[in-house]
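Structure provided below as structure tokens; questions to follow.
For this depiction, one protein chain was excluded, whereas all remaining protein chains were kept in their positions.
Coming up: chain A.
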Amino acid sequence: MRALLLALLLALTPVAASAVQPDEVLKDPALEGRAREISKDLRCLVCQNQSIDDSNAPLARDLRVLVRERLTAGDSNQQVLSFVTDRYGDYVLLRPPFKATTLFLWIGPFVILAIGGVVTALYLRGRKGIAVAAGGDTAPLTEDERRRLDALLRKDKA
């Protein structure tokens, strides 16, 4: 019973779809793992928003094979990535590198958040200032104000 349940659960587990064909897979599982990791960071330039690990495009396949070849030849992950970016530019990386040209991309959101925070703080402080200048929110009504309020309320009842 338990085995059946386990089998059922396993059958229902969503498996991340990958385009890697059986004939591409390396014999060494450690190397294959690294290849998969690198492939997930490399953009398929034909479909653009898929990694080469997900894409069925012929170029993606060629690049997957190339990545595995470089790894088998003894390249480090970084060496493989720079091999590809030397040919296709930074655009091929799904995670843009942190450098001068991508500075705004990386820190832009934080700058905008900081500006928003400063503007909000100034606004809140300004509002408080107005309230204080007017004698505070809870200042009692003057005699004149009370009389006008009573008149208005009486008018409403009538």
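Following the convention adopted for this analysis, contacts are C-beta pairs under 8 Å (C-beta built on N, C-alpha and C of every residue); 3 or more make two chains touch, one makes a residue touch a chain; residues count from 1.
By our rule, contacts and distances are computed from a predicted model.
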{"item": "Candidate names \"DsbE family thiol:disulfide interchange protein\", \"Amino acid ABC transporter permease\", \"Protein-export membrane protein SecF\" or \"ATP synthase subunit b\"; UniProt protein name, chain not shown", "value": "\"DsbE family thiol:disulfide interchange protein\""}
{"item": "Selected residue (touches chain absent from view) among A:Val20, A:Leu42, A:Leu63 or A:Leu81", "value": "A:Leu63"}
{"item": "Hidden partner chain, residues of chain A it touches", "value": "45-46, 48, 58-59, 62-63, 66, 85-91"}
